[in-house]
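Sharing a structure below in structure tokens format, with a few things to ask.
The other protein chains are all here in position, but one chain of the complex has been omitted.
Lettered A and B in written order, each chain numbered from 1.
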Amino acid sequence: MAEEQYPEKWGMVIDQDICTGCQACVTACSMENNIPFTGEEEVAYGRGMHWLRIQRYWEGEYPEVSPTHTPMMCQQCGHAPCEPVCPVFATVHSESESINLQVYNRCIGTRYCANNCPYIARSFNWFDYEVPAPMNYYLNPSVTVRRRGVMEKCTFCVQRIYAGQETAKKEGRALRDGDVVPACAQACPVDAIIFGDLTDPNSRVSQAARSERGYTQLEELGTAPRVTYLKGGGTYGG
Amino acid sequence: MNKPLPLWMRPWVRITFAVVVLIFLGAAAGGLYLTQTVPEQPIQFPHNFHVGSGIPCMYCHPGAQWGPTAGLPTTQKCLGCHQQVEKRTPEIEKLLNYAANGQSIPWVPVAIQPDFVQFNHRPHVAAGVECATCHGDLTKMTVAEPQRGQNMGWCLECHQKQGPEKWERLSDCALCHY
Partner (left out) sequence: MSEIISRRNFLKLAGLGATAAVLTGCGPAARYVTRNPYYDMPEYTQTGLSTYFATTCRECPAGCGLIMRTFEGRAIKAEGNPAHPVNGGKLCSRGLTGVQGLYNPDRFKSAVQRPQRGDPAVEPVEWDAALQVVKDALNGPAGEVAFLLGLNQDHLADLVTQLAETIGAPAPLRYGALGMFEGRATLVKAAEQVFGQAVFPYFDIAGADLVVSFGANFLEAWLSPVAYSRAYGRFRRAEPLKKRGYLVSFEARRSLTSGSADEWYPVVPGSEGLLAAALGKLLSESSGFSAVMDYAAVDVQAACAAAGIEPEKLEALAQLIARAERPLFLPGGNALGHADGLAAAVNILALNAGRGNFGVPGGVYLTTSPAGTATLTDLRGLVDRMRTGQVSTLFIHGCNPVFELPPTLGFTQALANVKTVVSFASFPDETALQADYVLPDHTPLEGWGYQYTLAGVDRPVLSGAQPVVVPLYETRATADMLLSAGKLPYKDEVEFIQSVLEDKVGQPDANISGTDLPSLWAKYLQAGGWWLAAPSLSAPEKNFADGASTAQPQAAGSGQFHLMTYPTLFGDGSGANRPWLQETPDPATTVMWNSWVEINPKTAEELGLHDDDIVKVRSEAGEVEAVVYLYPAIRPDTVAIPFGQGHTALGRWAERRGCNPAELLKVTMNEAGDLAFGDTLVTITPTGKRRPIARAESRVGVYGDH
């Protein structure tokens, strides 16, 4: 039912049993997507611009205390709470790619979408953060440099989705599994992040998403997230 | 006078307001006009002559066939022909000066989109869109001139003509904005 209502396409699986919480994905995301660094004051105030963060929760009491790591980013909901509240249609759903979009040039900064996001996945440009020359040389030309007053969030590296589709088209072939890899999955040293096309039942991501350990975040809200998490933990031999 | 005029009805307020509005509107109109002017180019490059003599656009702007940007020719590329061609005009003299000093020519591109638009030439060229459709008839221009009304409506108008089966993809915001 949900499938018919909210057609899915791109999806991600994060294996929490393998994720070590090393933060390589966080840095990779920031370097790929021209995310500005804000400095200690701003980031302490909760104005850090990370599109992807790793939620580290402690469970238990010393000495049985143990952390779980949940990489959290925009879940690219099929039924997204951010979309209906945007007064200017800057937060819209992509019909063809089935992801949530943030159209920077439309955004007027009401922050309604961030307020409505149950995953707290959106970050807002409170200021124009300076990247002193020549550090601006490394800015990725495939991603817009956002300015003050604009909301932003994980895009599933949509620039790489289009680049992958372009390359496939240029070579006159269909898109293959693994042609599109977002920056986080590319960097992940333990390969805990799998990305791909959910409409293809044989893709790595579809197979991984069918795992019995799979669950989605805040499932009960009915947001139809596109990111499946695989529960961690186990015993020897398990 | 038992009752003073409300502030907004007093003549001096209204006149000041009108003057300010006029100044702003005038300046805005001027600003808009300036955006439509042709910028100063380092060399008064005669597109009409080059296109007229049968040189394909993609000889100098080859990027259009394989990637996002068409690109501007390097000094060496100009020189490829102009080493053989007689230097007839002061403009060619300028080119040779750049070449002699090993400098690149500081061209000012006029067919530009804002930073938040991710335009890619290749699919358009592959779909058979003529250069002149967007860049105007270069046989009638010397230096390239900015074309009027290249806004999103203009893009979408053409995208819409590609048929309903392509419309879903061609009207997707993320196609150009990311």
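The rule is simple: a residue touches a chain if its C-beta (ideal position, glycine included) is under 8 Å from a C-beta of that chain, and two chains touch if they have at least 3 such contacts.
Fair warning: this is a prediction, and the values are worked out from it, not measured in the lab.
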{"item": "Omitted chain's touching partners, listed by label", "value": "A, B"}
{"item": "Hidden-chain contact residue, picked from the options A:I99, A:C188, A:V205 or A:A224", "value": "A:C188"}
{"item": "Option touching the unshown chain, where B:A70, B:L95, B:L138 or B:C155 are the choices", "value": "B:A70"}
{"item": "Sole contact to the chain not displayed, among B:P46, B:P62, B:P123 or B:G136", "value": "B:P62"}
{"item": "Listed residues A:G39, A:P87 or A:G222, member touching the removed chain", "value": "A:G39"}
{"item": "Absent-chain contact - pick from A:D15, A:E97 or A:D197", "value": "A:D15"}
{"item": "Touching residues (missing chain, whole complex) on subunit B", "value": "7-8, 20-21, 24-25, 27-28, 31-32, 34-35, 37, 39, 62-63, 66-77, 102-110, 112, 121"}
{"item": "Sites on subunit A contacted by the missing partner chain, in the whole complex", "value": "15, 17-18, 20-24, 26-28, 30-32, 37-41, 43-46, 48, 50, 53-56, 58, 61-63, 65-67, 69, 132-141, 183, 186-192, 233-238"}
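One rule holds for everything that comes next: only the chains that are shown with their structure count from here on.
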{"item": "For the subunit A and subunit B complex, residues of the former touching the latter", "value": "92, 94-97, 99, 101, 103-105, 142-145, 155, 158-159, 162, 166, 169-170"}
{"item": "Subunit B - residues contacting subunit A, complex", "value": "66, 114-118, 120, 122-123, 126, 168-169, 171-175, 177-178"}
